[in-house]
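Here the complex is missing a single protein chain, while all its other protein chains stay put.
For chain A:
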Amino acid sequence: MGIVQIAIVILVLLLLVKPLGTYLYLVFRNEPGGTDKWFSWAERPIFALIGLKERRGMSWKGYALSFLLTNIILVGAGYAILRFQQVLPWNPNGIENMESTLSLNTMISFMTNTNLQHYSGESGLSYFSQMAVIMMMMFTSAATGLCVAIAFIRAVTTKGATVGNFFEDFVKAMTRVFIPAAFLIAMLLVALQVPQTLKPTMSVTTLSGSEQQIAVGPVAALESIKHLGTNGGGHMGANSAHPFENPSPLTNVIEILCMWSLGAALPYTFGLFAKSRKQGWIVFSVMMTLFIGFLSLNYAAESSGNPALNRLGIDSSQGSMEGKEVRFGIPQSSLFTTVTTAATTGSVNNMHDTLTPLGGITPLALMMLNSVFGGKGVGLMNMLMYAILAVFLAGLMVGRTPEFLGRKIEAKEMKLIAVVILVHPFIILAPTALALMTNAGQSGITNAGFHGISQVLYEYTSSAANNGSGFEGLADNTPFWNVTTGLVMLLGRYISMIALLAVGGSLSRKQRVPETPGTFRTDNGLFAGILIAVVLIIGALTFLPVLVLGPVAEHLTIR
């Protein structure tokens, strides 16, 4: 039954790719008609309020400046709210103001779509902060990511000096994608028992006669955008393992599809922009192949259980159940873990710190590659970057100028891509080494031995990939962790976004090279194979040594 239920979810996803991808294309191709008739009534007043009279196209630099500026303003507003939440409205549980380095970390974390949480939702945030800061940023960071990806797609597929108008794209992403979808999914989740209330934490007398506190809150509204926007930060400390955030296997499937479908549809949208659906499907199939490989690793490892517990003579046929919920079992936990780290969501429905050592490689590896589906847009951008690299390598092998989608790939683009490829491992491995060498870093480790290395490595990998899940045993609410992970999240998000927009900007101004019989095709199985190899080889070259020190060594000690 395990493999059957996983296969059904993947099948549903496959059925969603084409309609969703087409819808995104219609929304963002900016031609009259399309989806205007359903939404322009709502957008007219918004455009008037923000003062956007002319929607002229921007250069990649104008686009980048606009989204950076908007993000900076939102971070400022959010920081102010967190620092004063005690006196602001909707604070029925009397939550205190948030400490300054923690506020900074939280703001960077949510603006960068990471949602690494060094606080616990039930005790760290007022309902007002949950709504006006956390939910607001879940929308705005997701919309930012989607817009930048769309701009990048426009740049590599169309000719001209502009990549679109950021503010127009941003508003449309909200009104035509995120707000209506989030509302509908939230109502569906309430129907399936996810709470949505502003009442304070309840107190009941249990069947055994003791007192039980039960935290509630506006959970459903957050839960829907948390997954649609691949944000991942939970209302509750236990995130989607909490029965209020994720009450049943059915809500689990809904949450999985919410975080997965938009990211999976974007390659198809890309194919439509590139006027080659086949090209889109090739990118999609590369992602799906890698996905299924890593899913299998996690599923096999978790099903066979933790060897250390299996030896105790009990019935451990269920697999590794420490840190997992009975209603999900291994299949729904394993699928969730793989999707949440592929799609860079970072919500968890089981505790990743407690995954078996080999099972834990799956989330780590997917965040290290950071290109398998990916969050709102970023995954597709990274995969296209690997595609350009693959074309470049193939070009070198046969001694011809590499081309991608009819444009020459030259030194300028390759330099920018080299920066992106090198930054990601650097901001993971350098701070990991720093943390392991210093007292401030070591004091956060709560599981001794090789697993301690994995804990630290996971924290920075998750930050750099803007994922946000954690090996949550790590005692990470200290100035050292708040500041270092904050920096890693910032660099992980903005360097690659800006550099790849620059690549797009540079490509979009090039003259198209006519296609000849000698052109290296990028829409066939051969290219898919080369692309998979490039992603895996680069990933393995950079990260295999540290994986051997952490999870692999731990596996050998308990085998």
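Simple rule for what comes next: a residue touches a chain if its C-beta (ideal position, glycine included) is under 8 Å from a C-beta of that chain, and two chains touch if they have at least 3 such contacts; residues count from 1.
Please note the rule applied: contacts and distances are computed from a predicted model.
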Given "succinate dehydrogenase", "Potassium-transporting ATPase KdpC subunit", "Bacterial inner-membrane translocator" or "Sugar ABC transporter permease", the protein name in the UniProt record of the chain not shown would be "Potassium-transporting ATPase KdpC subunit"
Which residue, A:87, A:326 or A:398, contacts the hidden chain when the whole complex is considered?
A:326
Looking at A:125, A:177, A:194 or A:272, which residue reaches the missing chain?
A:194
